[in-house]
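This part shows chain A:
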Amino acid sequence: MQARSEEELVEELKREHSDLLVEAVVHRSKRVSIVAKREKLLELARLLRDKYSFTHPVSAGAIDYIKEGKMQMIYYLMNPESRFMLMLRVDLPRDNPKMPSMTQIWEAMSFHEREAWEMFGIDFEGHPNLTHLLLPPDWRGGYPLRKDFKGEGIAP
Partner candidate 1 sequence: MTEPEIKPEVMRISWGPQHPMSGQTRILIDVDGEIVRRIIADIGFTHRGIEKILENRTFIQGIVPIERMVMADTANIALGYVQAVEEALGIEVPERAKWIRSLICEMGRINSHLYAFGLQVECTGYFPAVFLWTTVDREVLLDLFEKLTGARWSYSFFIPGGVRADLPEGFRDEVKRAVKYLRRRFQDYWDAMVENPLFEMRNRGVGVLSREDAIRLGATGPVLRGSGVDMDVRRDEPYAAYGDLDFKVITEREGDCLARLKVRFHEIEQSLNIMEQIADEIPGGPVRTKVSLFPRSKPGVEALSRVETARGELGVHIFTDGGMKPYRVKINSPTLRNMYVFERLAELDRVLVADLPVILYSIDPWYLDCDR
Partner candidate 2 sequence: MDVVTLIWLYILGLVRWLLKEAPLQVINFVRSLPTLIPELIRWLWDFIWFNFKPLAQIIVIPGLAFILLFAMIVVWFERKFLARAMLRIGPYYCGKRSGWLQVIADFLKLFFKELVIPDDVEKALFLASPILLPTIPALAITLIPFDSNWVLFDAGGLSLPIFLAIAGLAPVVPIFAGWAANNKYTIIGSFRTAYLYVSGEIPLVICAAATALLAGSLDLVDIVEAQRPLWFAVPQFIGFLVFFVGLILEAERTPFDVPTAETELVIGWRTEFSGILFGFTMMAEYVVFLGWTLLFITLYLGGYLGPSLFGVPLYDHIFWMLLKLAVIVVIVVLIRTVYPRLRLDQTLRLGWNYLMPLALLNLFITIILKWGLMI
């Protein structure tokens, strides 16, 4: 597989698979961001892994946009050949954040998805072991990294 540059990848994705994605941009050199359609996410992910050989999962995390009423799940992926960071994003509604689990594609996303599950309340369908990772097993305090979490601010 020939290594593609950032621009080549974005153009090729836009040209051939425009039905799978909402947006694809090159932020700066080595940073590519793709916003996927939620229902086509698995398809796009499988394509990225198999065709574009983004086989090296880096991390995943979410961000809570409380004003827009959405949450964004970001998967950080890397191609071991071309070595730029691909951010695969998917927008989720804030009141029902549900999405297919990426552990079916990248096994190593397991920990990161468990973290996003407990910190943001994103429900991953098809995750083999969706239990608490960092928080205690009897945690009932809500989702800490959401913006409406009533945590303590900077102590006086």
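Candidate entries met the following condition: all candidates are chains of the complex that A comes from, given by their letters.
Heads up, the rule we're going with is that a residue touches a chain if its C-beta (ideal position, glycine included) is under 8 Å from a C-beta of that chain, and two chains touch if they have at least 3 such contacts; residues count from 1.
On a predicted model such as this, the values are computed, not experimentally measured, just so you know.
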Identity of the candidate that touches chain A (this complex; choices 1 or 2): 1
Can you tell me which positions in chain A touch candidate 1 when the two form their complex? 27, 30-31, 55-59, 61, 63-64, 74, 76, 80, 83, 85, 87, 106-108, 110-112, 129, 131-137, 144-145, 149, 151, 153-154
